[in-house]
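Take a look at the structure below.
Omission of a single protein chain aside, the complex is shown with its protein chains in their original locations.
Coming up: chain A.
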Amino acid sequence: MIPPPQRSLYGLGLRRPHHADFLAGDVPVDFVEVISENFMVDGGRPAAVLAGVRQHHDVILHGVSMSLGTATGLDTAYLARLRQLADTVQPLWVSDHLAWTGIDGVNSHDLLPIPYSEEALAVVARNIDQAQAALGRPILVENPSTYLEFHSSTLAEWEFLTALVQRTGCGLLLDVNNIHVSAHNHGRDPLDWLDGLPWHAVRQLHLAGPSQGQDGLLIDTHDTPVPGRVWALYEEVRRRTGPVAVMIERDDDIPPLADLLAELDRARLGEAEAARP
């Protein structure tokens, strides 16, 4: 398993409006997280931007298309290309989601839910093993925002994640907003997640804001500031974690960098608050 950082790290995602700031190297962050697939290219500006950012910052590779839940296994060409990128970038770690995005060579580009069944557990564990072997490094798996629960599920999400950690040695990227969204959408208490997760395996936290969808559902849109309920949940999370990497995840309606850095400062304060007796 990936060892925990010596101290908590605070970072942001690399998004196009802020490229110049990160290339200048004076953004006060400990790491920059990039969407892996955006940089799995042969050359050009994306490759040059990543190389430039890497000169100043540690980098985390966060993927959206590994499709760890696909029943028929992973795309070996994808893994080979990701390995190439990881070998070049030497990231802190590589992560992707507990989800599937397609089967039989199709990619929906949506993070689709899996039933939390013994069969799916065996599939995802096998796929994580395949990914870790192909990448030559352990990975982090992120809990998803879900809008569906399957009747065929026999495990709670936290039980499923715990079993994956035990079977594969993977670590966890805990998205606090995703817990908020999933708990809301399924009428559950988010503290159920916190009581059941394997905290020793958590290496990174995502903080983001959702949007209100139809039929009372919350949607994981990453287009709003981190809301109060997620900050409150974050404080609960920090009481349970040691040093971790914390990131504000914003993908749409991207605000000025200063706004995101202010949210990151609040995350730093949350760690200090949680440390108080």
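Descriptive notes on the structure:
Going forward, a residue touches a chain if its C-beta (ideal position, glycine included) is under 8 Å from a C-beta of that chain, and two chains touch if they have at least 3 such contacts; residues count from 1.
Simple rule for what comes next: contacts and distances are computed from a predicted model.
For the chain that is left out, the UniProt protein name among "Small-conductance mechanosensitive channel", "C-type cytochrome biogenesis protein CcmI", "Putative DNA-binding domain-containing protein" or "TctA family transporter" is "Putative DNA-binding domain-containing protein".
Touch with the chain that is not drawn comes from one residue among A:Met1, A:Leu23 or A:Ala71, which is A:Ala71.
For the chain missing from the display, the contacting residue among A:Pro46, A:Gly196 or A:Pro227 is A:Pro46, taking the whole complex into account.
Checked against the hidden chain, the listed residues A:Tyr147, A:Trp199 or A:Trp231 yield one contact partner: A:Tyr147. Screening A:Asp110, A:Asp195 or A:Glu273 against the full complex identifies A:Asp110 as the residue touching the chain left out. The chain not shown here touches chain A at positions 37-38, 40-48, 65, 70-72, 75, 78, 81, 100, 102-110, 112-115, 117, 119-120, 123, 146-152, 185-186, 213-217, 219.
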